[in-house]
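Every protein chain except one is present and positioned as in the full complex.
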Amino acid sequence: MELQKSTYILRIDCPDQKGLVHKITGVLYHNDSNVIRNDEFVDHATGHFFMRTEFSGQAQPSKILNGLHGMLPTQVNISLTTTQTKNVVILATKEHHCLSDLLIRNKFKDLNMNVQAVVSNHETLHELTEKFDVPFHLISHENKSRETHEAEVLAAVQSYQPDYVILAKYMRILSPEVTSHFPNRLINIHHSFLPAFIGANPYKQAFERGVKIIGATAHFVNENLDEGPIIMQDVIRIDHSQTAADMARAGRDVEKIVLAKALKLVLEDRVFIKDNKTIIFE
Amino acid sequence: MELQKSTYILRIDCPDQKGLVHKITGVLYHNDSNVIRNDEFVDHATGHFFMRTEFSGQAQPSKILNGLHGMLPTQVNISLTTTQTKNVVILATKEHHCLSDLLIRNKFKDLNMNVQAVVSNHETLHELTEKFDVPFHLISHENKSRETHEAEVLAAVQSYQPDYVILAKYMRILSPEVTSHFPNRLINIHHSFLPAFIGANPYKQAFERGVKIIGATAHFVNENLDEGPIIMQDVIRIDHSQTAADMARAGRDVEKIVLAKALKLVLEDRVFIKDNKTIIFE
Amino acid sequence: MELQKSTYILRIDCPDQKGLVHKITGVLYHNDSNVIRNDEFVDHATGHFFMRTEFSGQAQPSKILNGLHGMLPTQVNISLTTTQTKNVVILATKEHHCLSDLLIRNKFKDLNMNVQAVVSNHETLHELTEKFDVPFHLISHENKSRETHEAEVLAAVQSYQPDYVILAKYMRILSPEVTSHFPNRLINIHHSFLPAFIGANPYKQAFERGVKIIGATAHFVNENLDEGPIIMQDVIRIDHSQTAADMARAGRDVEKIVLAKALKLVLEDRVFIKDNKTIIFE
Partner (left out) sequence: MELQKSTYILRIDCPDQKGLVHKITGVLYHNDSNVIRNDEFVDHATGHFFMRTEFSGQAQPSKILNGLHGMLPTQVNISLTTTQTKNVVILATKEHHCLSDLLIRNKFKDLNMNVQAVVSNHETLHELTEKFDVPFHLISHENKSRETHEAEVLAAVQSYQPDYVILAKYMRILSPEVTSHFPNRLINIHHSFLPAFIGANPYKQAFERGVKIIGATAHFVNENLDEGPIIMQDVIRIDHSQTAADMARAGRDVEKIVLAKALKLVLEDRVFIKDNKTIIFE
């Protein structure tokens, strides 16, 4: 089937070898594609090569993929996608600021995403969510084992088959039984400048330590709490006059902006994950 | 003795009670002093009051101090000083950037300090220091016990009776035997955004964790490594393309500026220490 | 009438003279009030004194005001208010990001304000506004003289008798006939780092000049476009790869956060205006 002239995103990562850029761009050139933007990076520490190319043209994706597979190392990861909107499910608890911001951005199509549903263990954000015509699933954790609750949450999320799952201030720790279903597809906003103040109550920890700067970190979630690959961080200055509650209040704006910026990068296929780090072509 | 018309800095901290500002400013007012700037802060968590006042006038300091002691709580800390230059001794090892910056600032009187001497366990920075006509003490740690080396360093520092001791990338850990001689007078620059990456090789730790922001922290040193009261912090953005060595290089400018800014605050008597935190009237 | 024990904000500005802090805090002390926080500043360039005090207590406001007027210079400005919510009317055009952010904050009471209405010259943001149960007034400028349109807008705004009027990306220039009705009560968000790129299309101007940082400025509006007292500014880095449209997109988050931060300061009575500048006690 002949594809419409449109924009594609080609992502390749593999062990580095001589001439990769030349070979890859050759396949694109000979398939009549028009490179709009090209970024590559070689991690000399690990000898790994990363490349992301946006191109348009009349080419047949299967022909390009065949051409590439014929000349690249066997351990290569290749994806060739169009810039279509990604489906996401959001998990939240009681705090509204990240969810509000995402619902607004969803409504006005500020991010390359379609919010399919919100799942929460509290009723608090139900009305807000429905205001934006997004389904809200209340799955209370009360009177349930953690296993049961997680199984229900997992089922609700999976019923949507989302591309990504976003923890927008979801205040329960997810066990590896859940997170393992979404490798490199589960994104969390942590309310501290990781790895400072891992775990609960980071603003209280920051207050007690007397730091002069606080921050927020958006990261992929893996099996270890707060230790997944970091996507985006930002900070604000504080001083002695701010209580832990003041810090939490000031931190909310950082959290929502950091999460939105991280999602923009992920949803535009700009983020590679290698071991416990991200390579990002902004 | 009648004092010259000059600038004084009055610093008071004590348990809070009603009317403190009124009473303190009353003593100043009735002693004919001219308040140039006044800052106060009540830490409602601990119920503690802090006040710093710059004033000029013909007043007799002893009269002001007597007046204040008569009306303030018995556990009060009061100091009344002029804005005279503080004496400092700097400890360094091999990295030049913080020491260079301080020697330059010392030469051009950019900070309210007089660098009396540099003490180092290596010869590397000897020539630089002498360029600026500052005595350099090489106290090698080789072929000595830690105790012996520290005793020699301590003796060298104490021979100058400095107001403050500055660790300008001094790469040896000082034991409590040394640090206890300089309570609230020993300032370190740590090459990370504390409390992230405590201890050795923070840039390597930052590289391995894949953070997107690195920083530096100037703090008072107490008996616990990297855990004293924080004075100043700042950060810079990094990305996947930077190695640990690149981060260290980029971090040097942050370190030297953070240290200089922290020293400015301390040397102008703007920093109060309470428990493990600083209250700073910038 | 006996007042409830509650929080008051006392704001005073007047020509500086000796002993002002002592005298003012004396009135509070003798009226049994409990100072929670006190900030003062003397602008030595103009010889002007500013003071803001938060206090609680059983005092009668009229007694405090009488006490103060008896001892302060005659050209003094005094206000003594409670921390009640301020009423605001928002003007917007087609861009949603600042309005969305304010409607969300209004719903969750993140700011000390009550949004009474939104007035716009376009229909675009009607549905969004009503989602949040805020009245929306469409006042189209089409087929009308500027005078007529402005008169209609002014009438709509004034019908609410708001404490403040917020221009949340209102893309029409208001003539002095309108702005003069809201001295020190009309707040605009300008999408550049003023005074760079005054006027229309600042992102296009920034793109053409090739700057490496862009910003946003929240300011009071006076009779001269973009020249009123600045309340808050912030910036983000950009690079050669960003088009004017990319900058506008990235700038939106800065605009909405800067506007919200500026409003927080104004709505908590932390901002003094003197000549063309602000004095802000954060």
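By letter and in written order, the chains are A, B and C; residue numbering begins at 1 in each of them.
Keep this in mind: contacts are C-beta pairs under 8 Å (C-beta built on N, C-alpha and C of every residue); 3 or more make two chains touch, one makes a residue touch a chain.
Note that the structure is a prediction, hence the values are computed from the model and not measured.
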Listed residues C:63, C:146 or C:277, member touching the removed chain: C:277
Of C:57, C:162, C:215 or C:251, the residue in touch with the unshown chain: C:215
In subunit C, positions touching the absent partner: 41, 43-45, 193-197, 209-213, 215, 229-235, 239-241, 243, 276-280
For subunit A, the residues touching the chain missing from this view: 18-19, 21-22, 25-26, 28-29, 34-38, 40, 42, 44, 237
For subunit B, residues in touch with the removed chain: 96-97, 100-101, 104, 107-108, 110, 128, 131-132, 249, 253, 257, 260-261
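We adopt the following convention: only the chains that are shown with their structure count from here on.
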Interface numbering overlap (same over half, different under half) for subunit A and subunit C: same
Averaged-CA centre spacing for the pair subunit B and subunit A, given as whole angstrom: 41
Subunit A and subunit C: spacing of chain centres that average the CA atoms, whole Å: 35
Set of subunit B residues in contact with two or more other chains: 44
